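Could you have a look at this structure, given as structure tokens, before my questions?
Note that one protein chain of the assembly has been removed; the remaining protein chains are unaltered in position.
A, B and C are the chain letters, set down in written order, and residue numbers restart from 1 in every chain.
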Amino acid sequence: MLHSIVSVQEPMMGILIATGDPFSTLCSFQHNNWKGTNMSKWMQEWSTEAVGPHNLKIEERRVPEIGDLDVLVRTTAVSLNYRDKLILESGMGLDLTFPFVPASDMSGVVEAVGKGVTRFRPGDRVISTFAPGWLDGLRPGNGRTPAYATLGGVHPGVLSEYVAFPEDWFVAAPKSLDAAEASTLPCAGLTAWFALIEKGHLKPGDRVVVQGTGGVALFGLQIAKAVGAEVIVTSSSREKLEKALALGAAHGINRLSEDWVERVYALTGDHGADHILEIAGGAGLGQSLKAVAPDGRISVIGVLEGFEVSGAVAPLLLKSPVLQGISVGHRRALEDLVGAVDRIGLKPVIDKRYKFTEAREALAHVDRGPFGKVVIEF
Amino acid sequence: MLHSIVSVQEPMMGILIATGDPFSTLCSFQHNNWKGTNMSKWMQEWSTEAVGPHNLKIEERRVPEIGDLDVLVRTTAVSLNYRDKLILESGMGLDLTFPFVPASDMSGVVEAVGKGVTRFRPGDRVISTFAPGWLDGLRPGNGRTPAYATLGGVHPGVLSEYVAFPEDWFVAAPKSLDAAEASTLPCAGLTAWFALIEKGHLKPGDRVVVQGTGGVALFGLQIAKAVGAEVIVTSSSREKLEKALALGAAHGINRLSEDWVERVYALTGDHGADHILEIAGGAGLGQSLKAVAPDGRISVIGVLEGFEVSGAVAPLLLKSPVLQGISVGHRRALEDLVGAVDRIGLKPVIDKRYKFTEAREALAHVDRGPFGKVVIEF
Amino acid sequence: MLHSIVSVQEPMMGILIATGDPFSTLCSFQHNNWKGTNMSKWMQEWSTEAVGPHNLKIEERRVPEIGDLDVLVRTTAVSLNYRDKLILESGMGLDLTFPFVPASDMSGVVEAVGKGVTRFRPGDRVISTFAPGWLDGLRPGNGRTPAYATLGGVHPGVLSEYVAFPEDWFVAAPKSLDAAEASTLPCAGLTAWFALIEKGHLKPGDRVVVQGTGGVALFGLQIAKAVGAEVIVTSSSREKLEKALALGAAHGINRLSEDWVERVYALTGDHGADHILEIAGGAGLGQSLKAVAPDGRISVIGVLEGFEVSGAVAPLLLKSPVLQGISVGHRRALEDLVGAVDRIGLKPVIDKRYKFTEAREALAHVDRGPFGKVVIEF
Partner (left out) sequence: MLHSIVSVQEPMMGILIATGDPFSTLCSFQHNNWKGTNMSKWMQEWSTEAVGPHNLKIEERRVPEIGDLDVLVRTTAVSLNYRDKLILESGMGLDLTFPFVPASDMSGVVEAVGKGVTRFRPGDRVISTFAPGWLDGLRPGNGRTPAYATLGGVHPGVLSEYVAFPEDWFVAAPKSLDAAEASTLPCAGLTAWFALIEKGHLKPGDRVVVQGTGGVALFGLQIAKAVGAEVIVTSSSREKLEKALALGAAHGINRLSEDWVERVYALTGDHGADHILEIAGGAGLGQSLKAVAPDGRISVIGVLEGFEVSGAVAPLLLKSPVLQGISVGHRRALEDLVGAVDRIGLKPVIDKRYKFTEAREALAHVDRGPFGKVVIEF
């Protein structure tokens, strides 16, 4: 059943994921409306009938009908995240609905709008939101079952020529980016922005450590640089460090040949890092606790692999840093990011652009660890 | 050498402790002034010549002279912390100066003031500050060497009939508390206040989990209750839980017979805890990450035992709680606490009051795990 | 046309009010659905065909039909605000749709739900939200045209036996309050909460000045008291001051016989007020700027009378208080308030309860300046 919304309570990595949010039912009910009426138009869509990326194939399906509050969007680009690969491989504990369409981040052009739609008109360029129900302020969900209702997961994915979602699930695309660049904002861009700006209130002169050179990391580098921070990038690749320096990093630390904590001390006159984008996770957190400055901030960002994080309690107490997990962010912050991208001229780093038919190759690239983002253009 | 100030850089639990802060030298230089002039008056003081609590004994020493910016305070009560026991037993990696006088938290009456003193006059009732150099705002120290210059550690202790310190190291005592009660605020009281109020902005209706019934925990219970929060206390003692309920806790959870995380879900309708005073540390953090509400806060408070903290990354990411180590707090927050104590009528919980000569018995009580605080009255 | 939604751009007191928000159109389109199908049931409703409170009369109308995302609520109580009187008298510059149903704050019981509704079921006790479109985080609207789409204004009012609105416009009622008490939260209760707690982060021991003894003021008194603050109430009535003291105020200042600023200095040892609920407005702001403590906060709360606020710039600069206008608050904060009310046992102060047929008398009471709230019970 295409596009239907699952409504399940499944364990995931030891915690339960809330899927019974209002949008599920709303969306489900509207999707029922889509079927049966508009039979005239066809589209291509990547989907799979079972867990395992080898099952992924292109299907011909009808363009969905829209409900009164929906918009129909013609996809122009889809940006892949490492998480897309994990879901295809393992399902990540989510009770997916098959055929399952992967991917969460897209840009597109509005083709049609329901009669109750007020925020968009046909022809508008839009991007998707990663966690549709979260508009602003506190996140949905509760202590037992955190919200994890995202596109390309509990909600349908976007690796399709057309998608039909409630208008609330979209945001106007930045004017200054092309379709491929715009598609990188909803997850990778927003995660870095939410950590550094919305939560971190980064300011000029702060010293920021960015771990790695993946999609979130390079957004972190660019956003921190844009705000006047001094950026230190760590990587195990000398070549990637050079490219990071070219992007504006003040310093690169080779994790293989250097003790990165000692280097951070040396580079900051023992001050430490005001903010660390902790992407490694696991026991690496202990190193970040050593490297952080008093009253600093560690944003834990990483794939959902069920890792333990651990570290010594002494620096946690004596330096009193804020340690916060960051799981993307809300729609208002994505709108802020879009505005900032246009006004500061930030250009997302795309390692390689693939064609719609090359989705498998694009996923393989994601698996190898790109420098920035991997995007599929339509 | 009595009251002299160490100035060292020693490793402690894998991290270095900054002791070379401005106050050390200032104090050191002033302490030199104390000697030699006022030879007329004698006092009693607990001190030790070596690590090991059995070495602790009462000595007769001269009342110290004061410098121009110092006040001489006659001690009226000393409140003990578990940390005092640890330092006596192991030194906690600090390069102590012997004879070493233990304890950090005291109340007293100003006997004399230096000619540059403006904040106090003889007869004023005062309490000490735990970390003298930290007046307001960000904490001193840097990433490599966090500040840990406290009384009864790098700075001299207070288990003495008289102390002479810079006026900046004291705060006016609350009017509504007796000497013993007032002496409990500088470390235990301020730690709970700093976590819940200064950093946590607790509000009416919030659900707060307090782990245990020690000094910080019961202050946490009382402060959270005072602000209109619903307090859940965990303990392994049925008797202590009953006493906590009598103090205003809404619920008690017996850690031995119940799964406290499940109980928190049940008591909050799955919402989880808005704030957890995490005192256990170690792997207990993982449980707190399960119990916390989305956008909640976990304040890690605990003795400096070099414990690892650890927990699953999934709830850290998906619920995005703030996790922050709390190491006491600054003087301005202590002044706020003093004002609050007077205006809301908060009475610290003292498990038992000991005489000056019973310091060993008092320390042994601390070791057994009191319900609230253990205080020595002078 | 009953319940239709205006969509206008009208000047109001020199600024424009945004009414073209998404909800207007959505609601309008759904209301069209209500008509024509459910003709079987009748209800009574206060409405007017023209500005002027004398035009207000009870009409018999059909119970509205609900759309897929709506709930039908049987009203159990309506709480009046001074603003309701102003709108009836002058329209307040809003382009109202006639027949116009007044009032914004209600409690009720869900009678029926649309098929897309997930948050409520028939039988649930609910209260309305004052500004339906504002769920959490930043307020809607823009610099030129602030959002002012409220019930009993641009949106339909609630002085009716039944209302049918989108489920998003309601919040679960507190369990501990009766219908009349619950109806006072959406505007008066939330305004005080938003100022003191959501924005003000009030803490135990803070000194709060509450001006007057109207609905917002008494909620301010009770909420500030609940959080452990010391509350100072100002009034021109000795009798009302005595009642305020009985409610928990620490001090009452008679504005007619005392200089309230000097009294605040005297009562706080010259500290000043940490937070002032500025309800008078106008030149009174200058007095509040004198009375406020350094780094304090003045929440300007008042009816929309186009008043100028003014005050001397010197205390504004030298004490650097935050001065913020508060116009009710978002739904999430209302949910926080409901939770707090249940957990701390706060009972709203109702000066008098009227019957449905006594709406004119109730409005006249509002005009005379009640002690707390005036409520109409159904």
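For this structure, a couple of remarks:
One rule holds in what follows: a residue touches a chain if its C-beta (ideal position, glycine included) is under 8 Å from a C-beta of that chain, and two chains touch if they have at least 3 such contacts.
Keep in mind that what you see is a predicted model, and the values were worked out from it rather than measured.
Note that the absent chain touches A, B, C when the full complex is taken as a whole. Contact with the chain not shown here comes from a single listed residue; of C:L56, C:L69, C:A147 or C:A226, that residue is C:A147.
Shown as candidates are C:A273, C:A333 or C:V374; the residue that touches the absent chain is C:A273. Of the options C:A50, C:A314 or C:A364, the residue whose C-beta touches the omitted chain is C:A314. Across the interface with the omitted chain, subunit A contributes residues 197, 201, 203-205, 223, 226-230, 250, 336-337, 339-344, 346.
One chain of the complex is left out; on subunit C, the residues touching it are 12-15, 17, 138-148, 264-265, 268-273, 281-282, 286, 290-296, 300-302, 304-327.
By the touch criterion stated above, the residues of subunit B touching the omitted chain are 20-22, 25-26, 29-30, 68-69, 115-116, 118-119, 135-138, 330, 332.
Note that in this section only the chains that are shown with their structure count from here on.
Centre to centre, using the average C-alpha position, subunit A and subunit B are separated by 42 Å.
Among the residues of subunit A, those touching two or more other chains are numbered 138.
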